[in-house]
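First the structure, which I've put down as structure tokens, then a few questions once you've had a look.
Missing here is one protein chain; the remaining ones are kept as they sit in the complex.
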Amino acid sequence: MSTTDYLIEVSLTISVIFLILFYIYYKYNSAKSEMDVVAEKNNYVDTGSYFRDKFGGKTKAFSINAFLLNDSKSIGIRYIITSIIFFFIAGAFGLVMRVSLVEPTPTLFFNRTVIYDVLTTQHGILMIYMWALGSALGFSYYLLPSFLKVKKDSMGGYSSAAYWIYLLGAIFIVLSRSSTRWYFYPPLSINLNPYNAGSFNWLAVLGMEMIFVGVVIAAIVVIKIIIMDRDDSIKIEQMSLFAWAVLFTLIMLIASAPFFMLSLAMTFYDFFNPVFFVSSSSSPLSFAEMFWIWGHPIVYIAVLPQFGLIYEIMPKFTGNKVYSYASGVLALGLLMPLSELVWGHHLLNSGFGIEWGLFFATASFIVVIPSAITVFNYIATLWTSTKIRMTVPMLFVVNGIFDFIIGGITGVIQSNLVLNELLHGTYWVTGHFHFIFLGITTGIGFATIYMLFPSLTNGRKYNVRLAYWHFTLTAIGSFIMSMGWTVGGFYGMPRFVAGYFARFQAYQDTAILGGVIVGVAQLFFLANIFVTYSRKPSISTNNALEDTYDLPTAVEGGE
Amino acid sequence: MNQKYKVEIIWIIAVLAVLFASMGLNFYVTGMKGFSIATKETPGEHLNGTIIQVTGVQWSWSFEINGVKSVDNFTLVVNHTYTMVVDSLPVGTGQAVIHDLLIPQFGIQVYAVPGQNNTITFTPDKTGTFIFECVEYCGYDHYKMRGYFSVIE
Partner (left out) sequence: MAERTFSQGMIFGIVIIILMFGGLYYMLSAPTTLNGGLVEPSNTPYTKTVNVTLYANSLGWDYGIKGDQVNPTINITTGTRIVFTVIEDDTAPHTLTIADSPSESSTHLTLITTSQLTQNIGHTVIVSYVFNTVGTWTYWCEIHATTMVGKINVLSSANTSAIPNCSSGVNPAQQHSQQNLNSFYQFLLDISGAIIA
């Protein structure tokens, strides 16, 4: 079939699809304007909130209603549900790909190493964008209205649209079976065949762009909630540390995301006419620069909201206030600009020269200061407590601080230029960020979900024994896994490979042991969902995080 | 000044002291190493040893020392200074991709970027057989871009 025939068929098909879509949109829009009139008569600015109050009731728990209503609690529940689902999907990918490394030569997939590449890519992209970013947005939407005593929800339609764009982008990424890594370095990612980036890598680029559109819209809405929807009784210098953390995170996100969005668009053009990121007309490294201007902040975006959540969870179990509110805000605020300055340390050996290296190595040293202030603040809060109740969320918090210290130290060592030449691109890096991502992002994420469990499940309490097992196995497994990588990486074990030198097998097998333990641990969480839901719901659906809080009533009186 | 502020200032100063020490160490140590970028126009600017022309292709490394070309293995002489000029070339009509050569036992690493000749100078100070590998994902057989080289007397 010739290209012209393709074009005719495709344009006809697309025209028919668009006609149908337009008809649906027309029907939707006329219904929407009727709804708007009704809502306005009842003095509501947000139509979605009106219909929630009128028909749906106020959603606080996991239910299908969360996907139909568009108040901030529902949006938060949507993001939390999605992030948990994608955590399990990406976790399964990670587990299978880890087990496939049991022998130095790839044998598990019948020599089809491309499966390993696909799984690695999907694991990385989904974990970062769907689990870390998704759960952070979910907790922001869910918790901030209660922390800030928001009286009315607005811009629910924007949030809802942003969520669906975001979800569709993730589905595109899964469908693409892309095998370039999560950083999409161009000369590889524009070669669309199974031997390079995967035949449908362009779909992954499209999906990534959609994720960004959704996330940036959601970020703007959340910033608006923090700045403008805050109740007058809460001054900005007294608002909760979680709100500060989310505010700084999202400002950072909006400041750095355009670089990667732009470079993705240029990559998409390169699929059809390679001009931007090929050596004949430009430098492939220019993509790497633009990517890491976003790619470094994203790893802080994955931990900063969790830092804020630690500040919220800790006082509930230590009985005292956070040791120093001012230095907590200061540290979170410093992390925002500093983390945007250090992106060059991902490219230290790529040929920028020693001067660039020294600049970014020094900047990377400076970014330690706010992290250290944060950790000292946690330790001081624990230190000055008279009695610490070691419940499951608190155990996750303590383990998170412990893992963050190890992960932080292994990270800052690496910004030494000489050591970086040895460690860059090895499993040392993988170990470094898995310490932090499993300890802080995942650990605090689950701690928060456990804290919110009574609200999310209509007043059911989670099974404590299963939760203990979940925590214990996650902590032990992640430590074994990350340690195996960190030590192996120090001896030069390369990451992102389907096969390796036989001398590294001990470290890989250690990591597989840890990985399997982590995988089994998550099954305890899954079992906990079933066990919890098999109980009868109770009347009280309050949770410990939002104890002093009522749901936002929708607008009264239209102001 | 109350007790809390004292504690906070102490920990900030302590962290700063440790960081400045390691920063100074960084400047001191990197001053001793020669690794820099040479463009195609000025290839000889920073070269001060026997030149090894390293070319990364999908998916093998080729090394050219004194006109002798070898694939995925090479031999060096101990206590002799070498300068690697690393480039990446396309295979057939495709696009060349980014590779990254790592020799962990000597602690040297240099990216192979298409259209750019990165250089690194080093002096092997022990004999034996050592490994080298590609640590930047470059496609299907990325993990096979590795091999052994030997340093002899």
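To keep things simple, chains are lettered A and B as they appear, and every chain counts its residues starting from 1.
Simple rule for what comes next: contacts are C-beta pairs under 8 Å (C-beta built on N, C-alpha and C of every residue); 3 or more make two chains touch, one makes a residue touch a chain.
Since this is a predicted model, take the numbers as computed values, not measurements.
Only one of A:Ala39, A:Ile75 or A:Val118 touches the chain withheld from this view, namely A:Val118.
The omitted chain makes contact with just one of the residues A:Leu192, A:Ile234 or A:Leu341: A:Leu192. Touch with the chain omitted from the figure is made, among A:Leu68, A:Leu203 or A:Val299, by A:Leu203.
Taking the complete complex into account, A:Tyr533 is the one of A:Tyr25, A:Trp164, A:Trp383 or A:Tyr533 that touches the chain left out.
Annotation for chain B: contacts to the undisplayed chain at residues 57-60, 62, 71-72, 91-94, 140-141. Seen across the whole complex, the unshown chain contacts chain A at 3, 6-7, 9-10, 13-14, 16-17, 61-63, 81, 84-85, 88-89, 91-93, 96, 109-112, 114-115, 118-119, 122, 174-175, 177, 179, 192-195, 198-200, 202-203, 271-274, 457-458, 526, 529-530, 532-537.
Heads up, the rule we're going with is that only the chains that are shown with their structure count from here on.
The centroid of the Cα atoms in chain A and the matching centroid in chain B are 32 Å apart. Here chain B touches chain A in the complex through residues 4, 7-8, 11-12, 15-16, 19, 22-23, 25-27, 29-30, 33, 35-37, 58, 94-98, 100, 102, 104-105, 107-111, 113-116, 118, 131, 133-144, 146, going by the rule given at the top. Note for the complex: chain A touches chain B at residues 106, 113-114, 117, 180-181, 185, 187-188, 190-191, 194-196, 274, 278-280, 283-285, 288, 323-324, 327, 347, 349-354, 357-358, 361-362, 365-366, 368-369, 372-373, 376, 380, 416-422, 424-426, 491-492, 494-501, 503.
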